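Shown here: the complex without one of its protein chains, the others still in place.
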Amino acid sequence: MSTELPAWPAEVDLDRGRAYLRDMLRVRRFEEKAAEVYQAGHIHGFLHLYIGEEAVAAGALPELRAEDAVFATYREHGHALLRGVSAGAIMAEMYGKAEGCSRGRGGSMHLFDAARRFYGGSAIVSGALPMAVGLALADKLLGVPGLAACFFGEGAMAEGAFHESLNLAALWHLPVLFICENNLYAMGTALAVSHARTDLAARAASYGLAAEAVDGMDVLAVAQAVAHATRAIREGLGPHFIECRTYRFRAHSMFDPELYRSKEEIEAWKARDPITTFAARLRAHGWLDDGAMAALEAEVAGEVAAAVAFAEAGSPEPVAALLEDVYA
Amino acid sequence: MSTELPAWPAEVDLDRGRAYLRDMLRVRRFEEKAAEVYQAGHIHGFLHLYIGEEAVAAGALPELRAEDAVFATYREHGHALLRGVSAGAIMAEMYGKAEGCSRGRGGSMHLFDAARRFYGGSAIVSGALPMAVGLALADKLLGVPGLAACFFGEGAMAEGAFHESLNLAALWHLPVLFICENNLYAMGTALAVSHARTDLAARAASYGLAAEAVDGMDVLAVAQAVAHATRAIREGLGPHFIECRTYRFRAHSMFDPELYRSKEEIEAWKARDPITTFAARLRAHGWLDDGAMAALEAEVAGEVAAAVAFAEAGSPEPVAALLEDVYA
Amino acid sequence: MSLTYREAVRRAMCEAMRRDPRVFLMGEDVGRYGGCYAVSLGMFQEFGPERIRDAPLSELGFVGAGIGAAIGGMRPIVELMTVNFSLLALDQVVNNAALLHHMSGGQVAVPLVIRMATGAGRQLAAQHSHSLEVWYAHVPGLKVAAPATVADAHGMLAAALEDPNPVILFEHMLLYGLEGELPDDAGPADLVHAAVRRPGRDISLITYGGSLPKTLEAAARLAERGVDAEVVDLRVLRPLDTATILASVRKTRRAVVVDEGWKTCGLAAEIVATLVEGAFYDLDAPPARVCSAEVPIPYARQLEEAALPQAATIVATALAAVGARV
Partner (left out) sequence: MSLTYREAVRRAMCEAMRRDPRVFLMGEDVGRYGGCYAVSLGMFQEFGPERIRDAPLSELGFVGAGIGAAIGGMRPIVELMTVNFSLLALDQVVNNAALLHHMSGGQVAVPLVIRMATGAGRQLAAQHSHSLEVWYAHVPGLKVAAPATVADAHGMLAAALEDPNPVILFEHMLLYGLEGELPDDAGPADLVHAAVRRPGRDISLITYGGSLPKTLEAAARLAERGVDAEVVDLRVLRPLDTATILASVRKTRRAVVVDEGWKTCGLAAEIVATLVEGAFYDLDAPPARVCSAEVPIPYARQLEEAALPQAATIVATALAAVGARV
C-alpha cells in the first residue's frame, strides 16, 4: 500500500463523504453488537458477519434507487440496513420476534423488506442470481425503470447457477448488476482452491458483459464503479459485473475455528480497514475531526442500542401462528 | 468455400485415409438403416441421428487408446460403432433385444460397453461432463495412463454442469478432452438464441484451459486437432477443449417438424457433406476410384445388413428378468 | 367443442396471454420449435419472442428467473419440457419458490406456474421416464396438480394462473393426444377438489394423471366381472383433498391406489396412510397399491410394460381386495 492518499473525487461533497463513513460505521457497530448478543444467547442459528467488507455495501447501495431491487446472501445485515430496513427490525428478526422484518420466520439469513424491494437474505450459495435475472426480466417486460442488484461471494461463482444467470442476463440484455464480494474465501476454501482462473472480472467478461474489478476496501472506488455501472444499465447497455476485492475480518460464521488462514494475513488486511482508512482520508481532507467522529460514534451507538432494546421488547410469535405464511 | 483442396497431410497414409472414409460411411449407412427400421416399427422411443456430423467421431475416435474412456450423448450410435462396439450389438440394443450392448435396458440413447470403456449414451444434456471429470480424476489418483473424452452438443454449454466441469477439470489439471459438437442447434434453438457469446472456444478458454475451434466437416482437421490435444493431455498439460463446427442434416429426432431452419440453410451445409467432400479429396489424391468406392459401399452395406439380421434374430429379454440389474 | 389435451393447454395459455399482459411463456424450445410436445405450436407467431421466450438449456437458471419475474410482477408460465430435467431446477423450486413466502413472513408471493410433461410408456428408457410428482407433493408452499382430462388441462392451468402461489402442473405425455369436449366459455377449474370420475359401490380406485385412462378401463373390465368400482381422480396432489377420498372409501370400504411412480415412498403410500388415518374402522380390506416396479424404467417394450401399472394388474388387485370380504 502506498501511504499517499488518492485524490478526493470532486463529486463527493462533505455530506456524502460523512454519509459513507456513517454507513460503514453503522454496519460495523451493528455487527459487533450482533456477535455480542449471539454470544449472550439471544440469537441462534448461523450468524455471518460483514465486518471488514463494509465498503462494498456502503459504496454500492446509495447508488440504487427505490425502483431497483436488491438480492443478497446470508451475510446481508449490512445490505438490509443500508437499504433502509431499520436496525430494530433486523435485530428483532435475529431475536426471532414478531416485530422482525420477516416476522421471526427468517432469522439472520433471511431478512426481507418487500416495500424496499429488498428480496433477501438467501442462504443457498448462488441461489439468488437466477431470481435477480428474472426480476430484471420483469422490469424489462413491464417496461418499468429499475434494475436488479445481486450481491454474492466469489465462492458462488463456481456454481452452475452463476454461469446460467450470467449467460441469461447477457443473452437477454437485462438490467442486472452483479456484485461479487470477493473476500478471498468461501468458508475455508481460498479463491485459488475454488477457481482455476482467479481473475473473476475476466471470467465474467467471457459471457459478453461489461465487467471490472475494484478495490472493495475503498468505499469511494466501489461507489464510483457502481455509479458508472448503474448509469450504463439504466441507459439500456445490459448487465454489468463488478468484482469488489475485500476481506472478511471475522470467522465465516460463529462456528469457524479459522484453521485455513494465518493471523498475519488477517492483520495485513486489517491494516486496510475500510473504516479507519476512509476516516483518515476524511480527516486529511479536513472533513472529520475527533469531535465529529465521537459524535458519529455516539449516534451509531444509540441506533444500535435502540435496536437491541426494540428487539428485546418485541413479542415472540405465538405457536398458534405456526402454519401461517405457507400459502399466499 | 474455396474449391481448392487443402494440402494432404503427410502423416495420413493410404490406409488411414481410406479408414476415415470407411468410418464415416459406416456411421452414415448405419444411421440411414436405423431410420428405416424405426419407420418400419422395429425401433421405438427417441432416435437421434448423427448424419452430417460423422467427421467429428471419425476424426476423433481413432486418436483414443484402449485405456481412454469415452462419454457421449443420446446421439451416440456413431461413437459407439467407431469405438469398436459391433453394429449388431448396437442395432440389437435399439431393437430392445437381450443381445444388445445394454441388454435391451438402454435403447438408442444408452449404449454401453464397459470393456471398451464406452460409458454411454447419456440423455440428460450435459449430464456426462461431470462424470468424465471424475473418471479422469480416478486415472490421475490411480496413476494410470488414459484420458476421458467427452462429446456433447453446443446446447449443453449453457448448462451449469458444463461450467462446473470445466472449472473442476482445469482446477485439478485433469486429463479430460472436451469435444463440443457444435451443430448450431439444440433441438430448435439456434446457437445465438442459447448463448450470449457464440465463440465457444473462447468461452471455454476463459476457464483457463487450452481451447480451439476446428472445421467439424473435415475429418482430417478434426483428427489433427484431437491428435494434438490428446498428445498434450497425455504429456500432463491438463484438459483441452475442441469445438467442432458441424451440422446435423436430419431432424433433431424422429418427431421434429424442423420449423426453425430453412431448406436453403440445410442445402448449403449438405454441399459440405463430410463424406462426399472427403471422398473427393481422396480421389483427387489418387487414393480412391469408383471401384474402390463401390467395394467400400458393399462392405459397409454388408455390415449394416448383418447388424439388422443379428438384431432381428435376437431374443427379447424375458419379463421375469425385469428386476435384474438394479443393484450390483 | 372437441379438442385434444394438448390444444386445451395451449388454449388456456393463449387466453391468459391475450387477457393479461403479465403472462408469458418461457422454456426450452417453446417458441421457434413449437414445443417439445407441440403444446405451444403457433404461439411464437402470435405473441412473438419476448412473450414466448425460448430459453437456453439452463433449467436452474430459467426456473429461478421465472421466480424472479413472478416476484417482479409478472405471471410467468415456465415449461420444463419434462420432469426428468426438473431435477436440475429443484433447488430453485424448493428453496426459493416454495419457501420465499414463508421466510419473508408473508411479504413475498411467487405467482409462478411451472408446467412439465411426466411419465413413461413411450420406451424412452430410464432417464426419460420418471414420475416424480410425489417429490413435489411433499413440499409445503407448493401447489401441485395433475390434470387428467381435457377440461382440466385447460381449467387447471387457467386456475393456476390466478393463484398467488407457485403451482406445478404435471402433464402426462401420453395424455397430450387425448380428445375431449370443452365449452367455448370454459373458465378456470377448481384447484382444490378430487373428482369422482365413475361412481361405484364395491371398491374405490384412486388415481391421478396418466393412470386415469388405465384405471377407467380397469373399472369397465371390473364391471364385466360384476364389481362396481368407483374411480377417484385426485386432480390436486398438494394439498390433497382427503375429504373426497375418505368419503369414497367410507362408502366402498375397499381401495386400490394406482400411481405410475415407484411404489416405495410414492404418492400411493400417502393415500394409503390417509385412508388408514381417516377411515381405518371403515375398511373391510387393506388398501392396496398398484405402482411401478422398483426398477429404472427399461427401454425394451415388454420390460417397460411389465414395469408400469396396467389395467390388468389393477383389475387383479381389485378382485383380490373384493375377494377379501369376510
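Chains here go by letter, A, B and C, matching the order in which they are written, and residues are numbered from 1 within each.
Everything below uses one rule, namely that a residue touches a chain if its C-beta (ideal position, glycine included) is under 8 Å from a C-beta of that chain, and two chains touch if they have at least 3 such contacts.
This structure is a prediction, so every number in the text was calculated from the model and none was measured.
Considering A:Ala57, A:Ala158 or A:Val176, the position touching the chain not shown turns out to be A:Ala158 (whole complex). Considering the whole complex, the residue from B:Asp23, B:Asp139 or B:Glu303 that touches the absent chain is B:Asp139. Across B:Thr73, B:Ser165 or B:Ser194, the single residue that touches the chain missing here is B:Ser165.
In the full complex, subunit B contacts the hidden chain through residues 69, 100-106, 110, 112-114, 119-122, 124, 127, 129-139, 141-142, 148, 160-161, 163-165, 167-168, 171, 324-328.
Residues 60, 84, 87-88, 90-91, 94-95, 98-99, 102-103, 125-127, 130, 134-135, 137-141, 238-240, 261-262, 264-270, 272-273, 276-277, 280, 283, 285-289, 294-296, 298 of subunit C touch the missing chain (whole complex, contact as defined above).
Interface residues of subunit A with the unshown chain, by the touch rule above, are 44-46, 96-97, 102, 104-107, 109-110, 122-127, 155-156, 158-160, 186-190, 193-195, 256-257, 259-260, 316-317, 319, 321-323, 326.
Just so we're on the same page, only the chains that are shown with their structure count from here on.
Here C is the chain whose Cα centre lies closest to the centre of all protein Cα atoms. Chain geometry summary: the mean Cα position of subunit A and that of subunit B are 47 Å apart. Between the CA-based centres of subunit B and subunit C the separation comes to 37 Å, rounded to the whole angstrom. Put simply, the C-alpha centre of subunit A and that of subunit C have 41 angstrom between them.
Those residues of subunit C in touch with two or more other chains are numbered 56, 58, 60-61. Within subunit B, the positions touching two or more other chains are listed as 158-160, 193-195.
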